[in-house]
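Heads up, one of the protein chains got dropped from this complex, but the rest are sitting where they should.
Read from first to last, the chains carry the letters A, B and C; within each, the first residue is number 1.
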Amino acid sequence: MTTGIEIFLLTFLIVCAVAVAYLKDLLSAVIVFGAYSLIMAINWQMLGAPDIAITEAALGAGVTTFLFIATISKTRRSE
Amino acid sequence: MNLNYEHLPVIIVALLLLAAFLEPIVYRHKKSWAAPLVIASMAFFALSSLYLMAAVNYHGPFNYYLGGWAPPFGIELEIDYLAVFLLLTFSVIGLIAIVYGLQDLKHGLKDEVLGWYFTLYLLLMASMAGISVTNDLFNMYVFVEISAISACAIISIKESRECIEASLKYLILSTLGSGCILLATAMLYMITGHLNIGYLNDVLPRVMSHYPNNILISLGFFVVGYGVKAALFPLHVWLPDAHTAAPSPSSAVLSGLVIKVYAAAFLKVFLKAYPREIFLEIPVMEIVLFLSVLAILYGSIVAMVQEDIKKMLAYSSIAQIGYVFLGFSLMGQRAVAGGLLHIFNHAMMKSMLFLAAGIIIYSTGIRRIRDMKGLGVKLPLTMGAFTIGALSMVGIPGTNGFISKWQLALGALDLGRPIIVVVILLSSLLNCLYYMPIVINAFFGVKGEPELEIGKVPGVMLYSILFLGFGIIFFGIYPAPLLAFLQKTVTAIL
Amino acid sequence: MEDLLVRIICRLVVPFVQLYGLYVITHGHLSPGGGFAGGAIVGASMILFALAFNLEAGSRKLSHDISLLMESGGAIGFILAGFVAMLLGQNFLTNKAAGFPLGVPGNLFSSGAIFFFSVAIGFKVGSTMCTLFYNLIEGSDRHRSSE
Partner (left out) sequence: MEVNSLTAMAILVLASYIFFYLPASRLRGVLVLIMLGIIGYALVATVAEMPTFGASANPPHNEVYQRYLHQAVEDTGAINAIAAIITDYRAFDTLGEVTVLFTAIAAALSNLKAH
């Protein structure tokens, strides 16, 4: 069943998700969102879905962050 | 080699996608070939839909297994009467709108964006064809997603502020709708283990007593998801802005076809995937019926006070999609046939009206209804076609709008709901109140202002709306074959 | 960005990232991964390169025309492979029954069309990421210079 590490990861996931919504500085929000994706990837791996884990790590933590940063560079940094 | 007509539906989708992928390359290297490529693909789509309709009408519906994997394992396309009916509607109206659009878009769009517009248009058409033929819920979701993104993009492609605002609003709401659809699909998979619509229909009655909440919530999510996308009454907020701001051919396609495809997907999911017993226990359809009645009244009333002609047409679309949902949610034979017929008829009428409004805007720059006095003398053919469309919207006998309203009213009477007939009559009266002043002003209004500059109307634009006007009259006078076909469609669904 | 350390590290890391991306793409049918994940990794490596150096250096490695061509090409290849099965008398996107050689399971060149599909998807996804990033950054550069 649920082990300590899983509880820790899930708690951290929720904290990240809430933080993304609350942060006023968009650049920090993007970085926190990257962390969220990374933890999500670890979660996928622990649930036995390595394919999704790799894709989540590459897309969620990597490319999405880059694209968000590029978008922020075109617009304003704060909300 | 063994290429018979059974491969045609997948060839349609694949070739439209192929043309869409080729379009950016072609536009970059050989600009003059881009427009013929779009027209050729759309013409192929229209011709093969016509052929498919004939084939299905003659040989009966058939299924197609993608990758050769039979249903529970792979994806299945089901080409039944409903699918070919939808394919034909989408392809013909789509072809006419893009033929019209070639002129209008050169005028309204930047040169470098035109190639991307063609790409997005073809993707939109491919996704609509996909939604019509697929028999797999997840596959349907994938196509819904494609059509949502491409529909947003063909709104925002025009260089103006309100386009961006409108399409952003549309994008947010439509993504919400996609999310609801995905969640509902996942819930159904969770409790049945199938994604194929036929298998769902088999398994759901068995698991209904185990998971009542799942089924209930998935129904709710499907109503909200497809309701947002089809602009069902309380979820319509994005529609007026989006359909007003878009370029005219986009408005015609969005209002005439794109909201209908979601209504058709709603029909597929609710009447084909869910077993009938569920609606006896859970009155979801009653709620949808109530909402569609509200939509009809609300759309008609708000359309009356609009000043911008495209905005008026957009609000009128909200009322008209209400008719479609009204027919579907009554769940009677004739009512569903009426709803389906209204998909076809309204696609013709509304595309024609939007394209006519596009001609008016193209040649005179007038958008406000008040300024249209005396326009009938300057643009006789355009305003004549507009008049036909307006009469059809009101539901004057002899136009196709009358036939579908008549079918809906008869369908409501079959089920013993005379109050629906009152609503339809009331709405026709309201339609009359806001369409007729335009027509009367245009032909008999006294010109108060200085002379207008009337630009030359390109022939292609005029011919396309005249063709649609001819179609409206034709199907108003001779609806028998279409009604017979719809009878078969409905018997197969219900 | 003009940072020597970042540049050197980037120059060292990018080839390995790309190699890993290609590995993930080509071994999609043998190990976790596949076209989507591998393509994203390759695309991310290109973005990393453009971030560490500058846009010109990035677009020298992968010009706009090529990227557009790859993007459409990947998707077109996917559809054409589906049509091949149809020409061989089977349904669209058929693999085994259409006579694609399955090979020995476990070998790199096995499982017929799946290998080809993975590569096509990888091309498509990788170039998509690059194109999107370049265009976003490019637009902002133009925007800034006009101000």
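In this text, a residue touches a chain if its C-beta (ideal position, glycine included) is under 8 Å from a C-beta of that chain, and two chains touch if they have at least 3 such contacts.
Keep in mind it's a predicted model, so treat the numbers as computed, not measured.
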{"item": "Option touching the unshown chain, where B:Phe44, B:Trp116 or B:Phe443 are the choices", "value": "B:Trp116"}
{"item": "Subunit B residues that touch the omitted chain in the full complex", "value": "17, 20-21, 24, 66-67, 69, 72-75, 109-110, 112-113, 116-117, 119-120, 123, 126-127, 130, 138-139, 142-143, 145-146, 149-150, 152-153, 156-159, 164, 187, 189-194, 203, 207, 211-214, 216-217, 220, 234, 281-283, 287"}
{"item": "Residue numbers in subunit C that touch the chain omitted from display", "value": "28-32, 34-36, 71-72, 74-75, 78-79, 82, 92-93, 95-96, 102-103, 105-106, 110-114, 117-118, 121, 124-125, 128, 131-132, 135-136, 139"}
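Convention: only the chains that are shown with their structure count from here on.
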{"item": "Rounded Å distance, subunit A centre to subunit B centre (Cα mean)", "value": "38"}
{"item": "Contacts with 2+ other chains: residues of subunit C", "value": "none"}
{"item": "Contacting residues of subunit B [partner subunit C, same complex]", "value": "1-3, 7, 10-11, 14, 17-18, 21-22, 24-25, 28, 64-68"}
{"item": "Touching residues (chain side subunit C, partner subunit B) in the complex", "value": "65, 68-69, 72, 75-76, 79-80, 82-83, 86-87, 89-95, 97-98"}
{"item": "Touching residues on subunit A, where the partner in the complex is subunit C", "value": "50-51, 53-55, 58-59, 62-63, 66-67, 70-71, 73-74"}
